[in-house]
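As you look at this complex, bear in mind that one protein chain is not there, while each of the others sits in place.
Right after this comes chain A.
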Amino acid sequence: MPTTSHAKTNAGGKRRSAALEPYLLLAPAVLILAAFFAYPLLKGITLAFYHYVLFEPQNIYFAGLDNFKKIVADPNLPLILRNSVLWVALTVGLQFLLGFVLALALNKTFRGKNLYQSVVFLPWAVSGFLIGMMFKWMFNAQNGLINYWLVKAGIVAKGVPFLALPHVSIFPVIVAMVWYGVPFFGIMILAALQSIPHDIYESAEIDGAGSWTKLFKITIPYIKPTLIVTVLLRVIWVFNSADLIYIMTNGGPANSSDNLPSYILSQIFNTSDFGVASALGLLMLVLLTVYTVIFLYVTKYEDAGDI
């Protein structure tokens, strides 16, 4: 064994390389994270403090808090933040509620369940752009399906241009987003429900528990970790999503359906001002971090156990 004899003569070196070994093994992962995650993140954060407009490559300089001052002075910002909260609260709230109901319904056996299950989970597999186009068409005032029904049912006399009305146009997008996201909650919650042992329900029934008691005392506590994680992820996801807004209304009319990311998108797209856009991005990062910390604290995630 040449290795061992060699090692014996140089015990100190061996100890040093043994101490180094874990770091070497971690190095590839760390380097990949550093190159593709940490570097862009740091770059984005530094950009937020620079005057950086793509049209003016000779005119890049450290601008301190100028970009943030510009954001705070932006008269659109309160509206955009309000929209973002509305967008997340309504979308995730409805997705959660409907997804939970869906999962409860699918947790029973009935004829044709497999077929039904694959059909209701389908929206999850459809591209966001397609969904945007579909719902845009459905909400069309002239030829849209929804207006057709409303007129037939006598609720309105004439097609309503939902997507053209300020402060209304965001709701059709929320409807589309809810439809898009229900299966995600459905799948996650259903998986958790199937892990609950049946004997617990049986003994609860013997003790005389009704369906509501079973739901609130057994089902929900049992799947609480899943609920917390899915809601947490979903909020971040929905908060960050701009595709449906971009397709259905492009934020209009007059920004009344813009959320923060779609606003950032239009900022970058037309101003090429990466400084301001990065500052908005940083604002988003801070908001989401604060949200995550508060959310985990309020839901006592640590006490809820592992999933």
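Note that in this section a residue touches a chain if its C-beta (ideal position, glycine included) is under 8 Å from a C-beta of that chain, and two chains touch if they have at least 3 such contacts; residues count from 1.
Here is the rule we use: contacts and distances are computed from a predicted model.
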Q. Of the candidate names "NADH-quinone oxidoreductase subunit F", "Sugar ABC transporter substrate-binding protein", "Methyl-viologen-reducing hydrogenase subunit delta" or "Aspartate carbamoyltransferase regulatory subunit", which one corresponds to the UniProt protein name of the undepicted chain?
A. "Sugar ABC transporter substrate-binding protein"
Q: Would you indicate which residue among A:N67, A:S84, A:T219 or A:Q267 is in contact with the undisplayed chain?
A: A:Q267
Q. Which residue from A:N107, A:N140 or A:T299 sits in contact with the chain not drawn here?
A. A:N140
**Q.** Those residues of chain A which, in the complete complex, touch the missing chain
**A.** 3, 6-7, 17, 21, 24-25, 27-28, 31-32, 34-35, 39, 53-58, 76, 140-143, 158, 161, 163-166, 169, 249-250, 252-256, 266-272
